[in-house]
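Heads up, one of the protein chains got dropped from this complex, but the rest are sitting where they should.
Order of writing sets the chain letters: A and B. Residues in each chain are counted from 1.
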Amino acid sequence: MTSAWETVIGLETHVQLQTASKIFSGAATAFGAQPNTQASVVDLALPGVLPVLNAGAVECAVRLGIAVGGTIAPRSVFARKNYFYPDLPKGYQISQYEIPVVQGGSLGFAVAPRDGEPYFKTVRLTRAHLEEDAGKSLHEDYRGMSGIDLNRAGTPLLEVVTEPDMRSSAEAVAYARTLHALVVWLGVCDGNMQEGSFRCDANVSVRPAGSQVFGTRVEIKNLNSFRFLQQAIEHEVRRQIERIEDGGRIVQETRLYDPDRDETRSMRSKEDAADYRYFPDPDLLPLQITPAFIAGVQAALPELPGAMRERFVRDFGLPAQDAAALTGSRALATYFEQVAGAVADRKAAANWVLGEVSAALNAAGLDAAQCPVPATELAVLISRVGDGTINLKTAKELFALLWSGETHSVDAVIDARGLRQISDTGAIERVVDEVLAANPAIVAEFRGGKEKAFQSLVGQAMKATKGKANPQQLNEVLRRKLA
Amino acid sequence: MSLKLADVHRIALLARIEITDAQAQESADQLNDILAMIERISRVDTTDVAPMSHPLDGVQRLRPDAVTEQPDRERTMVNAPEQQDGLFLVPRVVE
Partner (left out) sequence: MSATPKPADLAHASLAQLGGLLDRREVSAVELATHFLGRIERHRNINAFLDVRPEVTLAQARQADARRAQGETGPLLGVPIAHKDVFVTRDWATTASSRILEGYISPFDATVVESLAQAGMVCLGKLNCDEFAMGSSNENSAYGKVLNPWDHGAVPGGSSGGSAAAVAARLAPIASATDTGGSIREPAAFSGITGTKPTYGRPSRWGMVAFASSLDTAGLLTIDAQDCALAFNAMLGFDPKDSTSVDRPREDYTRALDIDLKGLRIGVPTEFFAAGLEPEVEAAVRAALREYKDMGATLVDVALPNAALGIPVYYVVASAEASSNLSRFDGVRFGLRAKQYDDLLDMMRKTRAQGFGAEVKRRILVGTYVLSHGYYDAYFLQASRVRRVIANEFQQAFSQCDIIAGPVTSGVAFGFGEKSADPVAMYLADLYTVPSSLAGIPAMSIPCGFGRLGRPIGLQLMANHFDEARMLGVAHRYQAVTDWHTRVPAGY
């Protein structure tokens, strides 16, 4: 479907770094503390305080920079972004302006549009820079006033900026999800969007299809869910197109998305707000990052999801789709690898991890790292199905026992409860003979052409063996005897 | 380059300092004198001279990532003009 209009989107994402302390002070960054109990004198900007840079924040920045294939600046500079706001204690934000810590890089990902075939897209990154977060304004009525909590002030942020490479809300959301998964994978961010750990600003403009000139862009701020990101972009695109088609002009401005009304509205900002008067922060010296430092971070970097996906396909022969699903989280991928390493049938391992294990984790609201079934035990379970000791149905029952903790050893339970499947042809033949003899009517129905009758006979035979008959063998024997 | 009244008002707004027209006029005169004095720096040829942000060369020291402060709100907020429930109170913030 072609449109007269092309959408152009760039994203700026504020990633809250998962450090213990603030970027410039030793106060804690933990979410949910009592107001201003995690705001040190530095965070409050009391007279006489000074910033000192957190090594952990730098490490996080370098980790992400390497992961996106960006260039780590050997020397980057902190700059003051000057503006007044009650949640900005110093009256300026310490950020990076001319020389950021990471330059360039890109992120590649699959896009599955509502209408059309899935495709691969690469978005170029302009830069990523370190800066500090502001505090929070609480708008509950305090005798007609707002309450300011500065616990969040000084939390380290990495602002990741893309080139205006995205052309649809689907691409924007896919990019955001990919970046989100990556920062969580790297251990750089906890990814908790409800707590504000990952916030997107979207720069949206439209232009006539085929045009090489960019239209006027509008910034939509503080989108903290993928759904809002998608809705806000789509609303804004519609708004801009309608306005232009009505003969109006787009004003470059900042807007907020109101999810209740599904609309963007202009922020009440002053005309002068844009002059931030950036200059190098004289309280901080240039940040030097040596090749040795980068090498150290690189060496400690976990295998990246893309590389792991390729390896699963290449070494385990898994389909790309499975590999992608298994690398959704580092914990899941690690779990899977442990299982796959201990079984012969890697596809079976993938099926179990993506099937039973994922379902159980989701239902219990657990992360793969918290899976109560040890990978080694699951491997045993899978192997017992593979070698014919038990059938799949039995295996699923055993999985439930392992999950609940009722049992800890697959082999012990198989022996204790006599769960070995019956693969002895003689025994199966005897059971089949008995079932056929006991159910002449159903046999007649089958011979009359009703395929369903076969399943009924299978069911009876299974019941007679207390579910332990080897299903393939049972099928084979039954077919033979009915032929 | 000479500052007009409107320029002074704009700068004063950026700096969040209330200023009357009379004050702005006086400021404009004084600021123009100061700027005239400052103007002399444009005569220096600074091609190939790197700007100096710090008088001594050095690179930023890094602090280990550890929690070293447990702020005592009683002490840090003792000078607050208005507070309630551990929050600093300000006139309503409108977004």
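Quick note on the criterion: contacts are C-beta pairs under 8 Å (C-beta built on N, C-alpha and C of every residue); 3 or more make two chains touch, one makes a residue touch a chain.
Because the structure is predicted, anything quoted here is derived from the model rather than measured.
Contacts of the undisplayed chain with visible chains (whole complex): A, B.
From the set A:5, A:226, A:279 or A:293, the residue in touch with the chain omitted from the display is A:279, counting the whole complex. One chain is missing from the display, and on chain A it is touched by residues 41, 44-53, 80, 82, 84, 86, 89-92, 148, 150, 270, 274-275, 277-279, 282-285. Contact residues of chain B toward the unshown chain are 3, 8, 11-19, 27, 30-31, 33-35, 37-42, 44, 46, 49-56, 58, 60-61, 63, 72, 75-82, 88, 90-94.
Definition applied: only the chains that are shown with their structure count from here on.
Distance from the chain A centre to the chain B centre is 40 Å, each centre being the mean of its Cα atoms. Per the touch definition, chain B reaches chain A in the complex via residues 10, 13-14, 16, 53-54, 58-71, 73, 76-77, 82, 84-95. Those residues of chain A whose C-beta lies close enough to touch chain B in the complex are 19-21, 25-28, 34-41, 43-44, 46, 52-58, 75, 77-78, 84-87, 137-139, 142-150, 256, 267-268, 270, 272, 275, 277, 280, 282, 284-288.
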